[in-house]
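Mind looking over this structure? Questions follow.
Complex shown without one protein chain; remaining protein chains in place.
We just call them A, B and C in the order they show up, numbering each chain from 1.
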């Protein structure tokens, strides 16, 4: 587990503690190396006396699975030095994008290539699903937190040919842990509590190309998305409100049917009964995605709202789910199936 | 002040306490009549020993200005019995909509007609501004909280002919006081804290026709809006993320110029410097609107984000501002010009 | 599981879902009987389609373990009708107090007697520990949430004879879920967020006699406690600040030694390393208790601070822990050993 001092790393450790098949090996960090884990993550009581080791190939050697939760630009070199048969699950952005051009437009480090994309439930074209590419893989790129909630919300409609590729608009609210542990004034509790604010407005957020990649694959044509993220006064959770124009002649009931069919057999994605709406509190600490779909008939638009925990299904839960698939274990093993509410 | 027991009523009283020209007369309520105001609004210390009177024509008689903060459907009958020269400021929905059809589509009570619409800064067609209709008026309908933030965000673009009338999408997050003091399980602190959730999805929110009325007037053509409100874990504030397609050939700099021109002389509406983004915490308790405008060139869309306090500029501040205009006082009198932050 | 519609009931179900040895049988409620569980507890996704049955002896029959999470006064009659060899774990107050006089002074229903007190880690006199009374018991009274945090904080000092029995002062802050799901104005999100307030001041809180019972047993003499609970703007968690006078001549190092010895082998109670302080966020969703002890030498007082999750270790976790003990299972089975943070 490399990059264990951050919020994503802490959440991976929390899940691994409850996993019946994984033992926690080396736990590494960069600037926090040498510290007690109990000081960095006081909630991980059973690991309190572990000491963080430096993140090097040596400390990571000898494990069956290596989880990387590093700032972008650091995973490539490290992964290249790990044996091919070690399962490497990267929670960073480095290997998510298939297009070098898209990478270069949004990131400042060299393009590292792409790995199988770790969103097992993602509907693809012609009834395919992303899971197929993940079983037995030894390198997997865990999706970004926003792309997880947003892609799962809209992909069923694109895969079913119900949505137009233009004028897709997404506004999402994220808890503050999505911004990490960095010491920035606008992330102080005094500033955050009682306040909502946007950031990365106007198309600049790095998750935009990843969302478009997922939806374009489902649609079989290029989909563009106006995406605005906002910061909400809560530690965890993403609520994504996603709207798109319906293709003319789209039947109302076919909309609901498309979404329900896409996730009928999924253990972690739930289309709620009509009249219920997702709330981020319902999925805190769990690997679930809650979805609801509505049609605004007057405007001919669909509105899909999804709720995830950015740290669990949005990062660490997906990482463990992918590791399960990579190793041929039951996909749901060790993953919480209920949120911690209220 | 009728309807003083709710959050809007409490906020009007808070502002009146600091107003140099108003004395607080009768303070009335329905089911809370007979209670000490100190029990209902413990923050209004100077009024703690006042007793709430019942809301009747008799208790409201003899005042120069009457503020109504009642559930919709109650203002009409009451206002009809007040003398024509008494200034009546209605914070409810009853007199906001000019179209009986729009009213009937969204409300369950009889259409009561429309009063001058109390959003002084709202840009109209041909350089007009709503303020002109309010000076000296004796009946004014205070806008809804969402329509205030959203209309001010988008109207400059429509008035300047820069935006297309279709595929306007708005997602807004409101603090819980916007839902009032009603005892509903989903409004309990245990449910609200740490959670974001949507409501009124799919075009059903009653503020939609009011938003469309405002934008259509500015545009000179019918504008339709996809509007999704969400509930945020904070007591006050609305952050509205508003996006629309730019007319082809729209010059980037002309976008910014249009917004800056619209509000250059407004005391309560501020287009922030480039690089700064609104945060609801910055406007808590104040009558200010903070705006920022961005263009997503790739998509040809504008994204405008506004922050208001739903109880102040969104309701009570607007009510006092309108009363000032109605009485020929300085428009800004008694209105807080700085937010309570952090 | 009787009383499943409340927060305590929901938390018991959440824990049972992850328990390797329990299957969830009937799930019952009073006024919510007939509702989908998914509507009442949307976070319990795997149980969403279960329907709440009425709480009767018939619906509860045929289970090996019955958890009761009912308002006080309801457990006695129900338990009397369940077979003696069925394990009944009562999360209510009915069977916690050994003194009928204490019960009558604080409660308005008839005294029902007392059951073995379900706080396994509680130090008693002469090196005894409460766990001894629970193995194989078929009736267990789960402690109140405040008494759990407070008794574990102070009992080691009383058991070791280090503390004076007078001038014990405790001030505790609880998350709002401790007040349950009742629809009271002061529990609305708008009122709770951003606010701290006390309640039950002046000795009136019903948990006071339970705390004194626990500490008196440890001390071997009557201990009296000044206890003030406060409501904090968070859904879960209790932080208890507990102070007592040290017996004259008490050696500093003996204080720390007493606490460390009391919990050295406990899986769920942790005395933090010197310099670290408990935070409720660290124990959210977990069965852990975090403690720290300081001595104010100038005043000759000890200050002990404890953090628990009121719904987990404070109620539902303790219930499952007691059920494990009653059935001869491993005490820690199915209980989360790490908090959900941040």
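Please note the rule applied: a residue touches a chain if its C-beta (ideal position, glycine included) is under 8 Å from a C-beta of that chain, and two chains touch if they have at least 3 such contacts.
Fair warning: this is a prediction, and the values are worked out from it, not measured in the lab.
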item	value
Residue, one of A:19, A:166 or A:181, that touches the chain absent here	A:181
Omitted-chain contact residue, chosen from B:61, B:137, B:257 or B:340	B:340
Chain not shown: contacting residue from B:241, B:282, B:306 or B:321	B:282
In subunit C, positions touching the absent partner	167, 169, 171, 173, 175, 188, 190-191, 193-199, 201-203, 224, 226, 228, 230, 232-237, 239, 241, 243, 245, 277-282, 284, 292, 294-299, 301, 303, 305, 307, 342
In subunit A, positions touching the absent partner	7, 175-177, 179, 181, 183-185, 187-194, 233-235
Sites on subunit B contacted by the missing partner chain, in the whole complex	7, 10, 13-14, 17-18, 36, 38-39, 41-48, 176-177, 193-194, 235-236, 270, 272-273, 276, 279, 281-286, 288, 290, 336-342
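Just so it is clear, only the chains that are shown with their structure count from here on.
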item	value
Cα superposition angle of subunit A on its copy subunit C, in degrees to the nearest 5	180
Subunit A-subunit C separation of Cα centroids, rounded to whole Å	36
Contacts with two or more other chains, residues of subunit C listed in rising order	7, 176-177, 193-194, 235
